[in-house]
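Other chains of the complex are left out, but the ones given are in their true place.
Letters A and B mark the chains in the order given here, with residues in each chain numbered from 1 onward.
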Amino acid sequence: MTDDARDGNRDESRTGPRPARDGHRAGRGTVTGEEEARRMHALVERLYPLCRSITGDGVRRTLEIIAESVRLRVREVPTGTRVLDWEVPREWNIRDAYVKDASGTRVIDFTASNLHVVGYSVPVSATMTLDELRGHLHTLPDQPGLIPYRTSYYAETWGFCLAHDTLEGLDAGPYEVVIDSTLSDGSLTYGEHVVPGRVAEEVLVSCHVCHPSLANDNLAGVAVALGLASRLAETDPWYTYRFLFAPGTIGAITWLARNRERTQRIKHGLVLACAGDRGPLTYKRSRRGDAEIDRAVRHVLRSSGREHGIVDFSPYGYDERQFCSPGFDLPVGSLTRTPYAGYPEYHTSADNPDFVSPEAMLETLETCWEVTRVLEGNRRYLNLSPYGEPQLGRRGLYGSLGGRSDTRQAQMAMLWVLNLSDGRHTLLDIAERSDLPFPAVADAAQALRGAGLLKECAL
Amino acid sequence: MTDDARDGNRDESRTGPRPARDGHRAGRGTVTGEEEARRMHALVERLYPLCRSITGDGVRRTLEIIAESVRLRVREVPTGTRVLDWEVPREWNIRDAYVKDASGTRVIDFTASNLHVVGYSVPVSATMTLDELRGHLHTLPDQPGLIPYRTSYYAETWGFCLAHDTLEGLDAGPYEVVIDSTLSDGSLTYGEHVVPGRVAEEVLVSCHVCHPSLANDNLAGVAVALGLASRLAETDPWYTYRFLFAPGTIGAITWLARNRERTQRIKHGLVLACAGDRGPLTYKRSRRGDAEIDRAVRHVLRSSGREHGIVDFSPYGYDERQFCSPGFDLPVGSLTRTPYAGYPEYHTSADNPDFVSPEAMLETLETCWEVTRVLEGNRRYLNLSPYGEPQLGRRGLYGSLGGRSDTRQAQMAMLWVLNLSDGRHTLLDIAERSDLPFPAVADAAQALRGAGLLKECAL
């Protein structure tokens, strides 16, 4: 019900070795990287003005726009539904909000930036002096030109956020204070896009969609996820890929509550967030620390030569917190550029579309893509001629490589695959130990398999 | 017979989870650290003049003074008693000793410093020239102003120790040479102080009491041990704490010989020595290397910010040599400041009470205390709401922390405890992995347990 029915009867294909294929090379089609980067940034700009929260029409409109480029199944979960240890909250919507001075000028104006209103603010309509209003105002004295982002989902209150410089310029009032919002029974909304694979085992790609006008956090993540979905659509993937666009925390918890059985199919996962700033890529390991996804991302980052950092799991950050809670303990890591709360623009009005770079998003996408190439192509083989080296020349395996510029790498990759294909090492193991890029190792395995020198083992 | 009878029937309480308690916060009472430091230094000064050796009245008098502050059970083990591979030696006592020149002046005088006589020197009364005497004189030519410390427990001989400068000033003699000592059947003396816990499992704290006028080696260790006993007396500890004040090597061997069965109760142990010099703290791991005591001390040292070093076990140093012999292989490490033989004052007359700092002893005591807080508070819990994060706000677990300055640390500690409490990780595991101080982790566990989110597992 909450899922594609066609997934249900694909389990039988999971046994036995996988069919031969050049999975790690498929995809991409004819769209250039430049075009992909342009499209991602355009999406960030288009989604930016919407006032999203953990519920409400902002999320719905965001999912509608996402659904223009991928087949999206949108779910509505009613207020009050019990989800794990939580409950779906009331739905929040807002039409307008402002603080007007005596002259009728909006000194704080929701229509200028939706960050001006504390998320989940209850309705207000009152006149008050600055002193009375002050307890409801949030500023950043150390970044006086920026509007902070604040929410209060689970404590009923209201408030405004504004630049500290603006606050300093306000007179004593009185002010007309209006928040035209509703907080009432409704539903929580999330969307799922599935790229069907040959097996029911899934790769989960999750990004939160609950932040209002913040570009890097997390419209860039949404854009990169869609870019990845777009590339995968041109392949015939082994794994089924599930893209989850849900509000942070309560959205992930809701999805988990409704998919407890399904979580056992998740073999690998990535939480995408802060995917477009100009800082280096950062991978945060899953709770397990040495899951295949952890090793695949590390390998891709290391062999790419891209500047990057790798950090251990901690139970803070984005929805890896939920996926890696001990009851689920899913092999889900998190890929960001500058991590959670690690840049001064974080959760301020400075996290705008200019803060997000098309090139950075493309690099994040390329990294995600290469990770899927590793996951798709990872196999375990058995060397059928394990006593001494087989004579590769006789089989044309040296000659066939003669014209390529990467001959030596290809030859080393063949020797490594032969040497370590004892039924215990996967291609990723071999790539790690040999310090060769995964595609070179996978190509070598394919050539050797073609020559009858390798047999695939069940993973 | 060699033990408190009441320990015998406490074993039943060792099964099952331990009762809830805030063990890691108990103790200390009202004595200030400054007062503790003062008391420790005063004890070092009082014990300093006594002429201790591996047997004899100097040890007895030392134990009497120790017994003024704690309930001490003193044991006398007769000469000739077989102890493991050894035998209790004859008892040595000394009344006086000197070398007098022709004018009747004592050019070497035991009453000025008991280091002047080689420990276990047999009696002598003779007149001889400097040349005849020379073979019995020990000096430190490289530290010409200091008297060395020398013993000869197992080879019958006699000798004097003196400053090399003094030796240089001696004329040809003849000299009157007297050592008024006795070496005869008697006993070896050691003392034990037990702080009873709720279970029979023990923490052993051992320090040698066989050195004459040497302050850091090991009166500072004795003083710190008594400071720790004093703090523990104000708690209701889980473990039974056994403090052993015994001569080095033969004393530890004697205790082990008489307590072979009991050693199985020792869950953790520390040998305290050189506890008062101004060098950084040094922990030497047990033979096992990764025993809980090893990890607890490392955690305390790291999270304290105190300058320190950690070194691997080696079969040399103090009585960890005996406790960590392969037949016993007890989880006993050694805490010192500058380690064994690592400072120029070591085993010389420069190791006097001025060499020992009250502040350094207090820091060593504080470290020992914090280690006991980890041992006492270490538990393994099971998260009862392991699917996703439980909603802490609803349970007041965020709010309750709002007023504290360490809110963020407390919140992170709760998230870590929830995430890792899968029945496999102890609180010490969690403190290590999260890099949070153990007390923060233990406090978080207590709060979560209070909210019904954790259940204790058997360790």
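By definition in this document, a contact is a pair of C-beta atoms (placed from the backbone, for glycine too) under 8 Å apart; a residue touches a chain by one contact, two chains touch by 3 or more.
Because the structure is a prediction, the values reported are computed rather than measured.
Assembly remark, whole complex in this entry with 2 chains visible in place, copy number of the identical chain is 3.
Criterion: only the chains that are shown with their structure count from here on.
Here the CA centre of subunit A is 54 Å from the CA centre of subunit B.
Only residues 84-86, 154-155, 249, 252-253, 256-257, 260, 287, 312, 314-316, 321-322, 324-329 of subunit A touch subunit B when the two sit together in their complex. By the touch criterion stated above, subunit B contacts subunit A in their complex at residues 383, 385-391, 393-394, 412, 415-416, 418-422, 433-434.
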